[in-house]
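Missing here is one protein chain; the remaining ones are kept as they sit in the complex.
Order of writing sets the chain letters: A and B. Residues in each chain are counted from 1.
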Amino acid sequence: MKKYETPLLNELEKGPWPSFVKELKKAAKTSEMANDEVGQLEKSFRDKRGYWKHGGIVGVLGYGGGVIGRYSSLPNEFPGVAHFHTVRINQPSGMFYKTDSLRTILDLWDEYGSGLTNMHGSTGDMVLLGCRTEALEPLFAEVTSRGWDLGGSGSALRTPACCVGKARCEWANIDAMDICNDLTQTYQDYVHRPAWPYKFKFKIAGCAVDCVASIARADCSIIGTWKGNIAVDQDVVKDYAKAGMNINAEIVGMCPTGCMSYDGKTLTIDDENCSRCMHCISKMTKALRPTGERGASILIGSKAPIVVGSLLSWVIVPFMKMEPPYTELKELAEKIWEWWDDNAKPRERIGEVIELKGMRSFLEAIGVPPQPQQVLAPRKDPFFFWKDEDLNGKK
Amino acid sequence: MEKDELKDKIFEFVQAAKGKKKLKEKDIIKGMAEKTGETPDNVKKAMREMIDIGRLMYSYGGGSSSVEIPSEEYLREKGLIK
Partner (left out) sequence: MAWLTEQEAKAKRKTDIGPPHYSKMLPPVISKNYGKWKYHEVFTPGTMVHVAESGDKVYTVRVASPRILATESIRAMLDIADKYCDGYIRWTTRNNVEFMTTREENVPLIKKAAEDAGYPAGGIGSGLSNMVHTQGWVHCHSAAADASGLVKAIMDEVYPYFTEKKLPAKTRLALACCVNMCGAVHCSDLAVVAIHRKVPEINHDLVKNMCEIPTTIGACPTRAISPDPAKKSVKINPDKCMYCGNCFTVCPPIDIHRPEEDGVAIVVGGKVGSLRKGPMFSKLAIPYIKNNPPRWPEVVSAVKNILETYANDARKHERIGEWIDRIGWESFFKKTGIEFTYQHIDDFTFARDTFRTSAAFKW
């Protein structure tokens, strides 16, 4: 195996934070591919630029996603990374693993690839980093015969992701892991066979703390909420005060709706004015908990800046019950996809199409009525559309 | 229309677009349904069968996915030709 001098990368083996260079070099002990990755990366650090070509056309037979082609632009100098494709393995919801189950993937990956991984990729898949084209089919057969499958890529439904949900969080208003798994299984075809103008992401968060960044990173954000009051255990409130919490400053004073008061003994909540932001509950988790009906708010459209600026998701359905098999959610999703597919140019995300075509056309197409929860404020300028049905008083 | 005939027509359609337009699944389904009078569902099924055996393939380039006729290199790699 070629020995590379890596004076620049060596600098990144120092210091207390876990070193990715050490990881690369661990894999490089036994893998020519990982070794040439180290060599090429040292060159990148020297020249201040990457040496990878645009993704190419690779994949497993029948699928259009799950593998992202990656080729070095210096294949003669670094033959081990001439092919260095990414394989996305769909993670189990919540990213819990039984160790023997995960070992199976590791063993397969040492056999067929570079031994390098990302745990996990930004969308949520386990990412196997560095596979040769001819190894894709055998790896896929091994992986699927052992009960695992590829995730999404390209203009497809991307691998849905969720927070830890009910598995280990008292704040989960919905079964995020189950919804995530159900959507993933129901829409396998959309995950593996890119049929749309561009990518589409689901992320499911159990509450408004949003540990999966659903509101910023999902075309469809599903965020748990509730409709009832917040139950207060006054004895425990006293414990928090005794333990040094300044309840007026830290809780009452930071409530965005001013719906709380505390007289030194009793914490009072004007529930009708509560917007369910989760601040007080997250800071006094032993004393406060939601009660009553649980469900999700459905929001649409968030994405990163490309092309015309980043977007946060917009509320479309303020409250939806979330019981398996999640029929209402799926019917809504299918209507959303149909409208998007009919109206988008290539590489337009749903949020951009809604901006272009107008929120009203979108809401009408998916059958969602106007509700004040959908907006921060009504429009300010007196320019608006009147349709015949509005004039006839039908709407 | 017989399924095999439909498949041949789909193949011709994709071949005609080669180098001119990157076809998405929907372009093929819509285009062929209009051309042949077949239901979009039937076109989709036929197209998917062709993809499953490598007569067509999913491609990726320019930031989005499309459907194309596979290269010899691809077919060889998949063991579909010698």
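Simple rule for what comes next: a residue touches a chain if its C-beta (ideal position, glycine included) is under 8 Å from a C-beta of that chain, and two chains touch if they have at least 3 such contacts.
As the structure is a prediction and not an experimental result, all values here were calculated from the model.
Can you work out which residue in A:115, A:154, A:290 or A:351 touches the chain that's missing from view?
Residue touching the absent chain, from the options given: A:115.
Tell me which of A:41, A:87 or A:247 is the one touching the absent chain.
Counting the whole complex, the residue in contact with the absent chain is A:41.
Spell out the interface residues on subunit B facing the chain that's missing from view.
21-22, 62-63, 79
Going forward, only the chains that are shown with their structure count from here on.
Starting from the mean Cα coordinates of subunit A and subunit B, work out the distance between those two points in Å.
31
Per the contact definition, I'd like the list of subunit A residues that touch subunit B in the complex.
Residues in contact with subunit B: 54-57, 59, 61-65, 68-69, 133-134, 137, 153-156, 193-198, 341, 346-347.
Which residues of subunit B touch subunit A once you look at their complex with the stated criterion?
22, 24-26, 48, 51-54, 57-61, 63-65, 67-68, 71, 74, 77-79
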